[in-house]
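A single protein chain has been omitted from the complex, and every remaining protein chain is retained in its original position.
Labels run A, B and C following the written order; every chain starts at residue 1.
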Amino acid sequence: MKLESMYQELILDHYKHPRGRGLRDGDAEVHHVNPTCGDEITLRVKYDGETLTDISYEGQGCSISQAGASILNELLVGKELGEARKIQEVFLELMQSKGKIEPDEAMEEVLEDAVAFAGVSKYPARVKCALLSWMAWKDATAQALGDAERKTA
Amino acid sequence: MKLESMYQELILDHYKHPRGRGLRDGDAEVHHVNPTCGDEITLRVKYDGETLTDISYEGQGCSISQAGASILNELLVGKELGEARKIQEVFLELMQSKGKIEPDEAMEEVLEDAVAFAGVSKYPARVKCALLSWMAWKDATAQALGDAERKTA
Amino acid sequence: MTQLPGLLTGSQLLGEAIRKDFPLLDRVVHDGKKIVYLDNAATSQKPRQVLDALNEYYEQHNANVHRGVHVLAEEATALYEGARDKVAAFINAPSRNEVIFTKNASESLNLVANMLGWADEPYRVDRDTEIAITEMEHHSNIVPWQLLSQRTGAKLKWFGLTDDGRLDLSNIEEVITEKTKIVSFTLVSNIMGTVNPTEAIVRRAQEVGALVLIDASQAAPHMPLDVQALGADFVAFTGHKMCGPTGIGVLWGRQELLEDLPPFLGGGEMIETVSMHSSTYAPAPHKFEAGTPPIAQAVGLGAAVDYLTAIGMDKIAAHEHAITEYAIKRLSEVPDLRIIGPTTAEDRGAAISFVLGDIHPHDVGQVLDEQGIAVRVGHHCARPVCLRYGIPATTRASFYLYSSPADVDALIDGLEHVRNFFG
Partner (left out) sequence: MTQLPGLLTGSQLLGEAIRKDFPLLDRVVHDGKKIVYLDNAATSQKPRQVLDALNEYYEQHNANVHRGVHVLAEEATALYEGARDKVAAFINAPSRNEVIFTKNASESLNLVANMLGWADEPYRVDRDTEIAITEMEHHSNIVPWQLLSQRTGAKLKWFGLTDDGRLDLSNIEEVITEKTKIVSFTLVSNIMGTVNPTEAIVRRAQEVGALVLIDASQAAPHMPLDVQALGADFVAFTGHKMCGPTGIGVLWGRQELLEDLPPFLGGGEMIETVSMHSSTYAPAPHKFEAGTPPIAQAVGLGAAVDYLTAIGMDKIAAHEHAITEYAIKRLSEVPDLRIIGPTTAEDRGAAISFVLGDIHPHDVGQVLDEQGIAVRVGHHCARPVCLRYGIPATTRASFYLYSSPADVDALIDGLEHVRNFFG
């Protein structure tokens, strides 16, 4: 079944057993909604200097959006901001590829479990689900850093 | 040429040599416009009791609307109101027939020259032109009589 | 056709032959699966007869309407105005001049909201007045009233919903008051299928002198619609859900109102005479049809109305009722499935929303799609209903005259597969 290329075992696994779920202390909190389907996420980021020490979240939505948050947590927590941003860009590129990028080894090294989302990129209506938590992270980070900048200013 | 059934000699003749044209003294004056084509008529009626003693008019527009006013003048002036109304109704019926009424002798007796308009009824865009002066007459009459009624009231 | 023990004798069902009229139903998706189209509340498929009417219009008669003396312009005008006659007859309008063509139901609803905002007394909606709607409206019958309320200061009120998906009219005297200028509600809910009781609402509205606008978008395609029997002042619906083309909607309104109320869009066709200093407006319906109208789309809608009428709207309603009854019965047998809305086929249309355990509707829809089954998932432009029932979204299967019991069976099999997939 073609669908399986979208619903990879890995995605279903993250969906059923989300990593790092729950809201914990953070520097900034955002709430993002995917208006087309009602997927929601509340997400907090915690930075220690340039190091992303936690992404905590609560949400409801489809397997793709929920697995997305779980994978985001697993992949980015512990990373330096610059590296996290690079990973996010590669993931975005993959998701906007309309199924045209076949992840190579280099990409797999960057994205780890997140390469499982390659199949989702063929389904335009679902790309937004996959990106929901990533966009929330980006937004929360901007807020956290904006605050930090304001504090130091 | 089929068109000739619309542009009867009689119509062209009334168009080129309008009867009773010009504005004279009257009991009421109306100004009617056919918004779809800009045909205009200013028309006055004069009654002596129940007798329609004059229809005077100025206007501009296509041959159909101008010939219509000329024929209206020729046909109705001198008639009793009741009879004039009957003629108007028969003419209206003919014009709304979409070319389906072939005027018989009885109709010809009532409408005289105005039967020449039978062909126009096939052209929906032109029916309004043909009716312009007749509607103006009806309106002016209602005003004249309304005034008269108000006067006698 | 499937064996339907006891439940369906088949006598109310329309024949399978109808499917042949709809080219899209032969569409094959995902490597060989024939489409099972259960997204009719979103839009209907189009019969060959409607496509033929469109093609014939464009190939033989295309011209701009009104104001033309050439033969094409006269033909196009006759076809366009003929479509108005057909629609007027279809809804039993007292006069053809009460039928206004718009681009969709949303424009029809906005048109009324805007007219009332600009109207003189006694129609004028302003800060001292109220607007009443319901919690089960489509966004297109919510947002225009929110905008009107923001712009005029009028208060927006609404009827809530009962747990079984019906309007809660218990506080009708508080929702519709002496201050209410307009009551706008849907005849049939697009998300739950609920058929609403018009009589009580119309009676109360008339008591307080409020106008009534009925959103018949989900009714016109599926049941006989008689605007006079409804007793409303305005009725709105949309062409694409009733076998017609996209790009065409209808607003019916009572003649006196259309005469009294101000125009909405200004432009060609809607005027009587224009000078730089001022303009006067043509009588309705033209007063409300600015610019070149959706000519081909009106002609297509006329053909759709002919098509539906030839089959018979009560036959269509009976067919859908039978399918709905069967679908509800079969859905009730699916473990963990909860119907959002009426759980019997009484006073309901053929749109059935449900949630399946805690599997998100997006996932339900996606796995069904892979089997060739097209349902809609989400809030169906009726998010307040989802909020009311505490769910993020639903899966909605909606049927039409060409739907068959076999479609229901395919859905049930598909849902079984969904459960296994996420089990």
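Following the convention adopted for this analysis, a residue touches a chain if its C-beta (ideal position, glycine included) is under 8 Å from a C-beta of that chain, and two chains touch if they have at least 3 such contacts.
None of the values given here were measured: they were computed from a predicted structure.
Looking at C:13, C:87 or C:109, the residue that reaches the missing chain in the full complex is C:109.
Of the listed residues C:138, C:166, C:181 or C:204, the one in contact with the hidden chain in the full complex is C:138. On the side of chain A, touch with the chain left out of the figure occurs at residues 33, 35-37, 123-126.
Contact between chain B and the absent chain runs through residues 1-3, 6-7, 12, 36-40, 60-64, 66, 123, 126, 129.
Where chain C meets the omitted chain, the residues involved are 23-24, 27, 29-30, 35, 37, 39, 42-43, 45-46, 51, 54-55, 58-60, 62-64, 67-73, 103-107, 109-110, 113, 118, 135, 138-144, 146-147, 151, 156, 158, 238, 240, 245-249, 263, 265-271, 273-276, 278-279, 290-297, 362, 365-366, 368-369, 373-378, 381, 383-384, 387.
In the analysis below, only the chains that are shown with their structure count from here on.
Annotation: 79 Å between the Cα-based centres of chain A and chain B. Per-chain Cα centroids separate chain B from chain C by 47 Å. Each chain gets one centre point, the mean of its Cα atoms, and the points for chain A and chain C are 38 Å apart. With touch defined as above, chain C holds no residue shared between interfaces to two or more other chains. Residue positions of chain B with contacts to 2 or more other chains are absent.
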